[in-house]
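After this line comes chain A, so read on.
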Amino acid sequence: MYLKFIILIIFLISKVAYTKEINFHAWGGSSIINDFIKDFSVFLDQKEGIKLNHIKITDTQTSVNLILEESKQETSKIDLIWVNGENFANLKQNNLLYGPLDNLENLKFIDLNDQTLINDFGISTEFYEIPWGRAQFSFLYDSQFVNNPPTDLKSLGLFISNFPGRFTYPKPPNFHGTTFLKQIMYELGFYETMQEVFDINNSKHLGALESLISYLDTIHPNLWANGNKFPKSNADLIKMLADRQILIAITFNPNEASTQIKQGILSKNVKTYTFEKGSIANTHFLAIPKYSKNINESIVAINYLLSPYYQSLKLNPEIWGDPTVLDLSRMDDQDKNLFIYQFSENNLEQNKYNSLLEPHISWTNAIEDKWFQVYN
Partner candidate 1 sequence: MFECKNISISHGDRKYINGLNIRINSNEIWTISAPSGKGKTTLLKYLAGFKEDYFSYSGQLYLDGVDITQTLPSKRDIAMVFQDDFLFPNMNVLENLNFTNRCDFINPINLLQENNLSYLSSQYPDQISGGELSRILLIRLILLNTSVLLLDEPFNGLDNENKRKTINFFLNMFKKYQKKVLLITHLEDEILDRNKIISL
Partner candidate 2 sequence: MFFKYFLIFISILIIITLGKLTISLLNFNIGNFIYVFLDNLESFKLTFIVNTFVIILVVLISYFISIYLFKKNNSTLLNLFIPYPHVSFAIGVFIFFTTSGIFERLLNIFNNNQLPRNDYLDNVELSILYIVSLTIREVPFLVITGISMLNKINTSQIIILSRNLKISDDKAYLSIIFPLWLKNMIFPLLIIISFTYSNYEYSYIFGTQFPEFLNQIYLNEWSYNYFNNKNNVDILALIIILCLLLTVIFIYLIYIVLKKILIFNVPININFKKIGKLFFYIINIFFIVNFIIMVLTSISINWNFPNIIPNNLTLNHYTYILTDNYELLAFSILISLLASSLLTISLIYVHEMNQSKYKITINSLLYSSFIILLIPQNIFLVELNSFFNFIVNDAYLLKYLISLLIYTVPYGLYLIQQTYNLPSTKNLRKHRENLKISKLRFFRNITIQQLGFNFIFCFMVCFCVCFYQYLQAILITNGTLRLFNNEVMVLFNGESNYIASAGAIINLMPCLILFILGLKKNV
């Protein structure tokens, strides 16, 4: 009798457990993004009968390591991965991505001359990853307490000393934290230098790192927790901003404010801005591991995510607000109209700020190593 009961349960479990087909490894730290992916998976199931399973990861590097490990047995649990920067570089160098994916139907909407879409931290993608969305380094601030948000390094330093404990950044190697450090170095005048490959023997390069540390030394004592501790991600910064522990937070999504206000997390007083001279903009991508068992299904998924419909949905400031990678001039009017939205004044003012390129990928490790050496 007991055996029958157990067999029944096994049967029920198999109904529930094995209903997914593509494992999509994507950062799960934002409920807004999770919602978007969830809706997309419902659509994909209804339209194509493909089941997409969003594996909510906290750190892409873990997934990269998994791909590396499983490649030894020429298999992969991961079918689709949301990736960019050093993680992409790692996978491409080890020849672990499927590609080139240069014959996707919706690539026709992309301006292939736009270097930001075919280069990732200075490395050519060669269509081993497909651009999905754009990011621009921005600040969120609480306008109830901050009237003139600091738009350059000097005023940032002043703000931090006038409001001790009300600013911080995520601990590197978190990508928001590392990008903040890069942004500081751009403000310090090292933009051109950082487009070169980092060379440990180059005194100019070392000098750039030293300048960063000097600046950080001046602001750390007045950061939140006196610079002894750092939050782990920008999600923590959002929570701290909501709770008024800090007054300025960092984000990559220029339309984050409206989505968080709609969720009831941030107050209506929160607004977005960035540095006057411009801020780092990058692209985030989708890629398929070489040994995935569901390559065709993953390709179909990527193509849909690249469609005008889903790109416009992603841009909707009520849904995610993530800027599109598509070139509107390549669409017909019907599709173009999908991209017309009312952007609230809480978001980053469009076309006001310059986009700056990411530095060469080698600088990421150099900056993180230096930071660890001094502050850890």
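We take it that a contact is a pair of C-beta atoms (placed from the backbone, for glycine too) under 8 Å apart; a residue touches a chain by one contact, two chains touch by 3 or more; residues count from 1.
How were these candidates chosen? In short, all candidates are chains of the complex that A comes from, given by their letters.
Everything numeric in this text was worked out from a predicted model, so none of it was measured.
For chain A, the touching candidate in this complex is 2, chosen from 1 or 2.
Note for the complex: chain A touches candidate 2 at residues 2-3, 5-6, 9-10, 12-14, 16-19, 23, 25, 28-31, 34-35, 38, 53, 55-59, 61-63, 65-66, 68-69, 73, 75, 77, 144-145, 164-166, 171, 224-225, 228-233, 235-236, 238-239, 242-245, 260, 263-265, 267.
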